[in-house]
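Just below is one structure, and these are the notes that go with it.
Showing chain A:
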Amino acid sequence: MADDVRSLTAALARDPSSLRYADLAESLRRRGQRDEALRVALHGLARHPRHADGHDVLARIYSDLGDLDRAQLAWGKVLELAPEHPGALKGVAFVRFRQGDARAAVEALERALAIDPSDEAAQRALESMRRDAPMADLPTAELPTAELPTPVAPVPAPPVPAAASPEAGAGSAGAARPSGAKARPAVFSGFDRATADILLLDERGLVLAGGLLAPNGADVSEVAAAGLAGVSGEAARTAQHLALGGWRTIVAEAESANLVVAPVGSGALLLVRRDRSMPVGLALRFAERARGTASTWLEGQGA
Partner candidate 1 sequence: MSAPGADRPGSGAAAAPPARSGPGSSAADELARALDRISRVRGMRGSMWVSADDGLPVAQLLMEGVPGRAVAALAASLVRKVSGSAGAVGAGRVRFVQMEAAGGTLLVALAPPDLLVVALADGRVNVGLARLEMMRAAAAVAR
Partner candidate 2 sequence: MSLVNFTTREITCKIVYYGPGRSGKTTNLQYVYSQVPNDRKGRMVSLATQTDRTLFFDFLPLDLGTISGFATKFQLYTVPGQVYYNATRKLVLQGADGVVFVADSQVRQLDENIESLQNLQVNILEQGIDARTLPMVLQFNKQDLPRELILSPEELDEALNFRSLQTFPADALHGVGVFETLKGVAADVLRRLSQGGVGARRI
């Protein structure tokens, strides 16, 4: 195993742009060197933001570190890039189970098996889940499985799965809670609908500030943030391939609202939603002001 790490490190030194960083991060993770693994994975993903296997390794590392929220986000990213990634489906099953959502866990495993019926790890996990724990009452039990990305050291299950961490976003992959806006840094105070229509997120799709509410008042910030990280990557790739230089804004005119997306500083992303009735030019100016504010705030954060 040590040789494995050594040879991978050497291979990566020869070709820093190699995708072998994911193998190296995985080897480090298996040896329990989680911080090193995390550094290698994040570094590699900065070069290869669309590398599904890299995000998968990142998710495993977060899972080992006990950060299920980030693990879930990373696996969400994998599935966005490769919807049938079996590792990510099993990972999502693991996280869901740990969050007490047995039904979602079973669904994810069933999807993994639909894609690859011969996946024995998924089969075993599904069988023992159905055998040991009936669907109705599976609040905080461990996911009984041998080969799922279980943490090296057992991590205690979160006591109240969904409502736990307000900042990191426990239920990013579609869990919109009708709880109204959450307490986040008041970066955009003074702006119209500052916590309902303006969202600041980082490059991994994690919410930084602001907020986005659905028409029914549900906080959809995390769902929106996870999806927008993909838009940003796609915009960067498009601009690069068409030799357009860096992208500045994306405006989307939709049936019920206009959206403006813009990069802020290095890696952060701003989303502004305005009513259809506001002219696009005004929406752009509004977004430009919000970008200035966000940029100043990020600099103050040392970002």
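In this section, a residue touches a chain if its C-beta (ideal position, glycine included) is under 8 Å from a C-beta of that chain, and two chains touch if they have at least 3 such contacts; residues count from 1.
On the choice of candidates, all candidates are chains of the complex that A comes from, given by their letters.
No experiment lies behind these values; they were computed from the predicted model shown.
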Within this complex, chain A touches, out of 1 or 2, candidate 1
Residue set of chain A touching candidate 1 in the complex reads 212, 214-215, 220, 223-224, 227-228, 230-231, 234-235, 237-239, 241-259, 271, 273
